[in-house]
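== chain A ==
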Amino acid sequence: MIEYLKRHPEKVIGPLTEHIWLVLVTLVISLAIASFLTVLAMRSEKVSDLLNNIFSLVYSVPSLALFALLIPITGLGRTSAVIVLTLYNQYLLLRNFTTGLREADPVACEAAKGIGMTDMQILTRIRIPLARKAIFAGIRLAIVSTVGIATIAASINAGGLGILLFEGLRTMNIPKILWGSVLSAGMAVLLNAVLKMVEEKM
Partner candidate 1 sequence: MPIIQYDNVCKKFDNSGRLAVDHVSAQIEKGEFITILGSSGCGKTTLLKLTNRLYDPDEGKVLVDGENIANVDPVALRRRLGYVIQQVGLFPHMTIRDNITVIPQLMKWDKKRMDERADELLTLVGLAPSEYRDRYPHQLSGGQQQRVGLARALVLDPEILLMDEPFGAIDAITRLNLQNEFMKIQEGLGKTILFVTHDINEAFKLGSRVMVMNEGKLLQFDTPAEIVKNPADSFVRSLIEAARSQEEFWENVR
Partner candidate 2 sequence: MVQKIAEYIATHPQQLAEQIAAHIGISLFALFVAALIGIPCGCLAAKLQKGEAVITAPFEMLRVVPSLAVLILLIPIMGTGVPPAVTALMILAVPPVLLNTIVGFRTIPDFMIESARGIGMTESELFWRVKIPCALPMILAGLRTALVEVVASTTLAAKIGAGGLGEIIFTGLGLYRMDLLVLGGGLVAILSLASGWVFDILTRRMLRYKYV
């Protein structure tokens, strides 16, 4: 296995870099959209329920199927991958964000309302700081989930560590398969552990 890396470093590093790119880009876009949707959801319980239902439906559809359905519209490649990954993340992020914000010390929030703070002020100055652990947990879950699903994105020409797995499978190249598994599993486990440690300290 080490031999393989020494002989073809670019074959391992390349997919790894692509994978990281996918995860980062997806994360940034997902957070932007989720933040916007969360603000909407906090305004109205109905909107919140609607969004939760839509995205939980999306989340329960296998990623390969969603990729397949999107290709006729957005084609093969990274665009489709990022769109699908972002959609999956919305379920995790929205669920954790809205639950965390809603459950953040209701007594304190009511007191804030009583002394004359606006909803927006309460949200930014009270709820978000109090809910930071739940918010961070949502982000952690989204990142780890993205790392996992991004492996499948290789099948639609989006690159990533899945390439090592699929090509390794095709040619029965064990070192390749091992690199693919170890790197993708390792990235997921490591990120989860590190982010969890940070989360505990919050």
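Basis for inclusion: all candidates are chains of the complex that A comes from, given by their letters.
Couple of notes before you dig in:
Simple rule for what comes next: a residue touches a chain if its C-beta (ideal position, glycine included) is under 8 Å from a C-beta of that chain, and two chains touch if they have at least 3 such contacts; residues count from 1.
If you're wondering where the values come from, they're calculated on a predicted model, not measured in any experiment.
By the touch criterion defined above, chain A in this complex contacts candidate 2 out of 1 or 2. Residues 57, 59-69, 71-72, 144, 147-149, 151-152, 155-156, 162, 165-166, 168-169, 172, 174, 177-178, 180-181, 184-185, 188-189, 192 of chain A are the ones that touch candidate 2 when the two sit in their complex.
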